[in-house]
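Below: one structure in structure tokens.
All protein chains but one are shown at their positions in the complex.
Up next is subunit A:
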């Protein structure tokens, strides 16, 4: 038995969430007294693959075939399942990224495995049971699931476990799995990525604003604040519904669920559906001119005041702090 971790690459690089998944998988391998293998698909330089050793991946299976350059979940699932069989891996770990969400369920079906998506903690190995905790009811609760199948798939939430170093020298092994042409039926035509912006699901700091901002023309100060902090920007649902901001920024029960270290909510009332997706943020700051806004009930720091006066002060203070 061993543990396998899929290391998702973006333009040949690994993001922090990947190192988190490797750290998490290494902790499971240690707990179960086994070794950790990583599988990488796409064009990644050996020097980047070596980085995985820092977090405990002793072996890296490198799938560098050109036809697998772009993510097609059917084909990637076939590769990961074959790697799992080759390594006799019973536990397969992925990041619960957009890609991971499309991939993990297909890996689970291939391996007849139970899947815990959005895991928030290390598994509890309790009297032979394998228990994993995940968020449920859009962040209003947690569910502890028992994986009872022989093979087990876990998709780890970003920011849930952190990065832990456990240095080994990674042995890189070329791996050429059999991929059927039918596995490549979905064709990636175009990839558009804004490289200058912090991506919301991975962000450690998030500045978010709601209908209190009155209109899209007022987002300049939100972007300036986020820019100074190196934070991602987010918004409430009515804001994206009104096309003030793109849908990809909408957080909450029907938007993206996030758990950054810091969430700053500006001019957002804190409706139950909004809180559902953000209440697991570690520190919450609320700026609202209504002292009765429900958001204050879950906030760590609050400022009762007009966003148009408060935010410029924060920007000034931050500039001074950084100077």
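The criterion applied here is as follows: a contact is a pair of C-beta atoms (placed from the backbone, for glycine too) under 8 Å apart; a residue touches a chain by one contact, two chains touch by 3 or more; residues count from 1.
Just so it is clear, contacts and distances are computed from a predicted model.
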Item checked: Protein that the absent chain corresponds to, by UniProt name, given "Electron transfer flavoprotein subunit beta", "Biotin-dependent carboxyltransferase family protein", "Amino acid ABC transporter substrate-binding protein" or "Phosphate transport system permease protein" -> "Electron transfer flavoprotein subunit beta"
Margin query: One chain isn't shown here. Among A:63, A:103 or A:268, which residue touches it?
Written below: A:103
Checklist line | Touching the absent chain when the full complex is considered, from A:74, A:166 or A:218 | finding: A:74
Next item on the list: Based on the whole complex, identify which of A:114, A:210 or A:267 touches the chain you can't see.
Entry: A:114
Notebook entry, point to check: For subunit A, which residues touch the unseen chain?
Noted result: 10, 15, 71-74, 77, 97-99, 101-106, 108-110, 112-118, 131, 133-149, 182, 185-195, 197-202, 205, 229, 240, 247-248, 250, 253-255, 257, 261-262, 272-273, 276, 279-280, 282-286, 296-306, 309-310, 313-314, 316-318, 320-321
